[in-house]
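Sharing a structure below in structure tokens format, with a few things to ask.
The complex appears here minus one protein chain, its other protein chains still in place.
Read from first to last, the chains carry the letters A and B; within each, the first residue is number 1.
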Amino acid sequence: MKRLKISKYFEWLKMGAKIQLFDRGILLENIFNFIFQIFLSYFLWKGIYGSNKILNGRNFQQMINYIILSVGISNIFVYPNIYFMSMDIKSGNIAYTLLKPIDYQMQFIFKNIGIVLPILVISIFSVLVFQIFIFSIDMPVNFIYFVISVFLSLLTVITFDFILGMVCFWTENSWGVSTLEFAIVSFFSGRLIPLDFFPKNFRYLFIEILPFSGIIYTPIDIYQNYWSANDFLMYLIQQSGWIIILLLIGRYIFNIARNHVFINGG
Amino acid sequence: MGNFRYYISIIITFIKFNIKKLSEYRVDFYLGVFLLLIIQFLNLSFFYLIFDAVPEIDGWNLHEILLVYGFYTLNCGFFIFLFGKLRSLKAYLYSGEFEIMLTRPIPPILHILISGFNEESIFEIILGFIIIFYAMNNLGISFNFINTIIIILFMILGSLIFGAIAIIAESILFYTRYSFTPIDSIFSLAEFTKYPISIFGIVFQKILTFIIPLGFLSYYPANYFLNKETIKVNIFFAEGVILCILIIVSKIFFNKGLKKYEGNGN
């Protein structure tokens, strides 16, 4: 029984990977966006730094490293899962999924891992290319820690996506929800601007407590700075804790939503 | 001329009916506006955080940057208001709705534009005005009648330029069997114009002025009031010429693409 379940997960994973790689257009777009974002951020921050040597603990070189890594990890966000989930809901396809003995949340999670993983791999690979040829980023302090943290980042985003996707049971404006999610996560994860720039009063909340920092800020921190095994373990436990909480919230809302669907009928 | 009146009356009727829809209470609409406000708040917070750390970016202070951003918001809002539905062309091609549009006696482009309405864009326009007003106030530029007319003129010209570019980008769908359009890359490019494009280097600035003239969304309108750059030509004349060229190019591109149209399905 257990072996059957695991193979099912891998099927969903494979399905997800196929979806992403088949569209040539999307692949090209991703590459362009990658280049654009780095270009934009480079000049923007060059303008911001001006003649300043250090801002909030980083010099210009470190800032650029931060930005490039941020763009690399940001490819976690490429796939509009919320939009597709809302399409499912609107069209009524969700009814089929609910009827089958499938765990909807697990399917969603594994499918999305499958979708994002290939892009993420290409992304990290591109970052390494930049590292060698263009911007001379330093090697990661601890590559394994970094990879694990990126994977946790992926899980955080997916579980959070699922929760916001559930909102689509109650509203038709899925594009709005998607954009909002992207904006909020972008802002509070440190994607656009390192969390050290936030006012002192908010820094502790955003960096240490909320899970969003674990999406971009913390993985980059792990890449650039030395983390003792102890520190890393603490982070691991904390971020995993958040992922589990998000998972449970997702399941809870899903159950409410499912009852809502059945009450409203066809 | 009779034709012009014909088109205008269709557009006005369309707008009339959609404004009427606004008077009904709709959760989705208010949610959309709420989302819009949050996103704008986050964008503006980004500027706040940056200027908390440095007094200026490449010689532009906070209010000058806000003026640029205000024009960006204003023009993008009006662009979405007029041309928002262009993004659905791919969907229309796949679903067959485009075929039906070809059976009507109005140009297909017009039909696409009036196929749907984006009410939230009206709020983006209002917000744009507010940001410009705030910035101008703090810069000592008077928000008098003449300046208001000039701002509206910039809004119309800028959005039309953006619209023509979008039409060219979407037309590429016809040449790639409905699979590819660089419209998303164009939107990414437009994001550069959130900031004064002069910070991105002379080459890039020239690209955004002469090749894909997105600089007219924000930089040149703001520059009219700030005079950060000496331009030898009358800006309105330049925009007018560029707009005319773009209109011709987009028309040719789209109509040639239409000839390649093969319908869909059996």
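Throughout what follows, a residue touches a chain if its C-beta (ideal position, glycine included) is under 8 Å from a C-beta of that chain, and two chains touch if they have at least 3 such contacts.
The working rule: contacts and distances are computed from a predicted model.
K.L.:
One chain isn't displayed here; going by UniProt, is it "Ger(X)C family spore germination protein", "ATP-binding cassette domain-containing protein", "NADH-quinone oxidoreductase subunit K" or "Glucose-1-phosphate adenylyltransferase"?
P.N.:
"ATP-binding cassette domain-containing protein"
K.L.:
So one chain is hidden, and I want to know which residue out of B:37, B:106 or B:126 touches that hidden chain in the complete assembly.
P.N.:
B:106
K.L.:
Identify the residues of chain B touching the omitted chain, counting contacts across the whole complex.
P.N.:
On the side of chain B, residues 6, 9-10, 13-14, 17-18, 20-21, 95-97, 99-100, 102-107, 114-117, 177, 259, 261-263, 265-266 touch the unshown chain.
Simple rule for what comes next: only the chains that are shown with their structure count from here on.
K.L.:
Between chain A and chain B, what is the gap in Å from one C-alpha centre to the other?
P.N.:
29
K.L.:
Mind listing the chain B positions that touch chain A in their complex?
P.N.:
27-28, 31-32, 35, 38-39, 42, 45-46, 49-50, 52-54, 56-58, 60, 120, 176, 179-182, 184-185, 188-189, 191-192, 195, 199-201, 204
K.L.:
Would you tell me which residues of chain A are touching chain B in their complex?
P.N.:
Answer in residue numbers: 23-25, 28-29, 32-33, 36-37, 39-40, 43-44, 46-50, 52, 55-56, 171-173, 176-177, 179-180, 183-184, 186-187, 192-193, 197-199.
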